[in-house]
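Heads up, one of the protein chains got dropped from this complex, but the rest are sitting where they should.
After this line comes subunit A, so read on.
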Amino acid sequence: MKTLVKLAAPLTLAAALAPVPAAAAWRLVEAGDTRKVARSDLRVTAPEDWNRATERPTSRSEVWTQDGIALSELSFFAKIKDGETLFKRNQRKRNPLPEFDKDMLPTDLVEWYEDTANIVLGGSLFEIVEVTPATLGGHPGVHFRYSYTGGDNVARLGEARAAIIDEKLYLISFEAPRLHYFDRYITGVRAMMDSARFE
């Protein structure tokens, strides 16, 4: 029990290991704006107004929200290199996060995301609902849907689009409570994933 209570109280994935600080500033992304995300050449067009956190969870990621992170969380990850992890490594030895491998198959990407989530969330109720082939910025990749219950006992749904491009991982994920919030935004988020382009 002692080991367990050392872990943070994760509500959502991005909030878990690398929380956006309470003092983070937010900037508006207006509907129709096209922006580069996660300090990369990946550009998305926002179909409606979003709030972008100026503090980044890691140097390779960026978080947007509508209602606050626990209620709607859109994350962009870009240029994750071979051997890197999705989130910051807090407990390198005792609770290691799985590393990205440039040779991963599309199915491996999904399992890697699931394994990362299971460690970050500390639970085992994460379930992959559906996995389909997809493209991201014109590159072949994978789209997957998942559900999970985190430490706050709130049932969430999530969808992610990922591709390995030039041996680096690009991933966009969205998750929100099953009740109301997920359905409210997912259509727009899917459109945004479809709109993703490289320079």
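One rule holds for everything that comes next: contacts are C-beta pairs under 8 Å (C-beta built on N, C-alpha and C of every residue); 3 or more make two chains touch, one makes a residue touch a chain; residues count from 1.
The rule is short, and it goes like this: contacts and distances are computed from a predicted model.
This complex has a chain not shown, and the name its UniProt record holds, of "Ferrous iron transport protein B", "YeeE/YedE thiosulfate transporter family protein", "M48 family metalloprotease" or "Acetolactate synthase", is "M48 family metalloprotease".
The omitted chain makes contact with just one of the residues A:A38, A:L86, A:L121 or A:L157: A:L121. Among A:A70, A:L86 or A:V110, the one in contact with the hidden chain is A:V110. The residue touching the chain not shown here, chosen from A:E55, A:E84 or A:D101, is A:D101.
Mapped onto subunit A, contacts with the missing chain fall at residues 1-10, 93-94, 96, 98, 101, 103, 105-108, 110-111, 114-115, 118-119, 121-125, 128-133, 142, 144, 149, 151, 153, 155.
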